[in-house]
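Note that one protein chain is taken out, while the other chains of the complex remain in position.
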Amino acid sequence: MALPNPALSQVPTGYKYGWHDAEKPLHIFKKGLNAEIVAEISRIKGEPKWMTDMRLKAYRHFEARPMPTWGGDMSGIDFQDIFYYVTGTDKAVQSWDDVPDYIRRTYDRLGIPEAEKKYLAGVGGQYDSEVVYHNIREDLEKQGVIFLGTDQALKEHEEIFREYFGTIIPANDNKLAALNTAVWSGGSFIYVPPGVHVELPLQAYFRINTENMGQFERTLIIADEGSSVHYVEGCTAPTYSTASLHSAVVEIIVKKGARVRYTTIQNWSHNVYNLVTKRAVAYEDAVMEWVDGNLGSHLTMKYPSIYLLGERAHGEVLSIAFAGDGQHQDAGGKVIHAAPNTTSLITSKSISKGTGRTSYRGLVKVYPGCAKSKSTVRCDALILSDEARSDTYPYMEIDEEDVTIGHEATVSKVGSEQLFYLMSRGLSEAEASAMIVNGFIEPIVKELPMEYAVEMNRLIQLQMEGAVG
Amino acid sequence: MAPSGFATGLRASDVSPGTVRVVELDGRSLCVGLTEDGEWGAIDNVCTHDGGVLGEGELDGDLVECPRHGGRFDLFSGRVRALPPVVPVKAYRVTLDGDEVVVELP
Partner (left out) sequence: MSVQAPAAAIDAAAIAAISERLGEPDWLRDRRAAWWARAEATPWPTGLEEEWRRTSLTELPRDAALALDPPSLRFALDPDLAAAGVVFSDLREAVREHPELVQRHLGETTTLTSHAHFWALAQAAWTGGTFLYVPAGVTVDRPLIAHLSQPAGATAYLPLSLVVAERGSSVTLLEEISSPDGEASWFGGIADVRIGPEARVRYANLQLLGDGAWHIGAQRVEVAQDAEVTTLNAEIGSSVTKLGLDLRMVGTGGTSRLLGLLAAGDKQHIDINSVQDLAASHTTSDLLYLSALYDEARAAFYGVTKVRSEAKGTSSYQECRNLLLSPNAGAEPIPVLEIETNDIVRCGHGATAGAIDPIQRFYAQSRGLSADEAEIMIVRGFFEQVVAQIHSEPIRERVLDALAGRIGSDAEAAA
């Protein structure tokens, strides 16, 4: 199926306007990938040799590994047709007029402020949260919390960075992880010292650097013993990206007694392939929660995972997937129980509409020796139209006897009686459907920070009205 | 020859520093390695994650990297240093008897 064609060419603005940084060799602005480009990316960033070596080795793995044969249809990805390193200003969309219609309409309907619209669409300029961001940073520094862009973190905190980087998701874990390890740029680095509780959710949104829109973000979060932090990325409003491949890697370490929640709401424009590897390890008495909302992109393949490595660790994955016309959300979660008395909960709610397709793909694995562990997986799918499709692929590998493992799934449509009842109360069919769909996803939406929840509900309403996308 | 050791059939001079090899010994499959620092170690050859052959992987410092998904094990203790494996592998002491590489099996 042909993807919507971003209106503009991918020539960086700098080049078009004749601006050109004499230090940067021109060849970096070509498409395609090879070892020289990988080395050049590292050189431009001024990285230590070990990181350069790691990137080059990862590139070798990327070349050698075949693409996965399962999941969505990735035949539309041409790895040589991508810019692998573009600086912030180059990424900017030429003009507001080039932003696809459906995105502009959604912004209007959602009432997004002017400046924010431009920021989300990547249309030059900077979002004026600069001041807010600085204040937050000061507070955090006082507590000893490190919250930086990943590039900066590598420079300023090399030791701790090196200790953990690539230990949760090694380069050779899968082809896309290898690609990310080779060309990563941007992302967040967070370290929370023992016993520190970060009250305010940390948001990537507030970081000015435009690597927010990054194709190959690399995030590393370390919550030391007894600490807690909530990290939020993305937003419900559609995010326009000219880059068609987004392949991020997120590694999280939750130490003894610590607690981390990582919330993502993704609503990439419909030209994007969003293939992400996210994995966390939770030690004794630790809690890890992934809240994952997949609304956009042409194809998303994402299975946030939790390895429960210490006794009484607990992991949760709350996942919402919405697939409209031509979209395929292939998402879910994986939990690996590797210690006794560990517990996990995976809740997935998916909605497919028009010709959309949602697939839940998950794994619960229990190693021998993990006595008294419990896991519950609950997947519910709502199919809103006759041409939509829903799949469920729940894998289970249970090698310990003294456990309680359960999985339940249902697939349903909007009940005609339900609809009739609501419509008889004066709601239009679209309004009634929206209400039912919002009710369906309510258990997960209520876990989102409020402004996201509100936007999510409004977005569903717009989708149901067929007013957008 | 060490009292409880098994000759691997490997000659120390044949193994480059910073590499690992597969050795079949006494019904066991082992991954034997020589670090850049000149130390010998051996661990079980099968990765506990998905059955990858560790002896066909790479040696990075003291860590053996599984060729299948990049999991890492310490060559001397067998402990996991990078996911996706979570279960450690057994490690064995290695000594040299002249040029002969010898592994002590229990």
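Order as written gives the chain letters A and B; numbering starts at 1 within each chain.
In this section, a residue touches a chain if its C-beta (ideal position, glycine included) is under 8 Å from a C-beta of that chain, and two chains touch if they have at least 3 such contacts.
Everything quoted here is computed from the prediction, not taken from an experiment.
Q: Checking the contacts here: which visible chains does the omitted one touch?
A: If we consider the entire complex, the absent chain touches A.
Q: For a quick check of understanding: of A:I383, A:L422, A:I436 or A:I460, which residue touches the chain that isn't displayed?
A: The single option touching the absent chain is A:I383.
Q: Of A:M74, A:L345 or A:I398, which sits in contact with the chain we cannot see?
A: Considering all chains, including the one not shown, the answer is A:I398.
Q: Counting contacts across the full complex, list the positions on chain A that touch the omitted chain.
A: 70, 368, 381, 383-413
Here is the rule we use: only the chains that are shown with their structure count from here on.
Q: Where on chain A does chain B make contact in their complex?
A: Of all residues in chain A, those touching chain B are 61, 166-174, 279, 281, 307, 309, 336, 338, 367.
Q: Can you check the complex and tell me which residues of chain B touch chain A?
A: Answer in residue numbers: 65-72, 81-84, 86-87.
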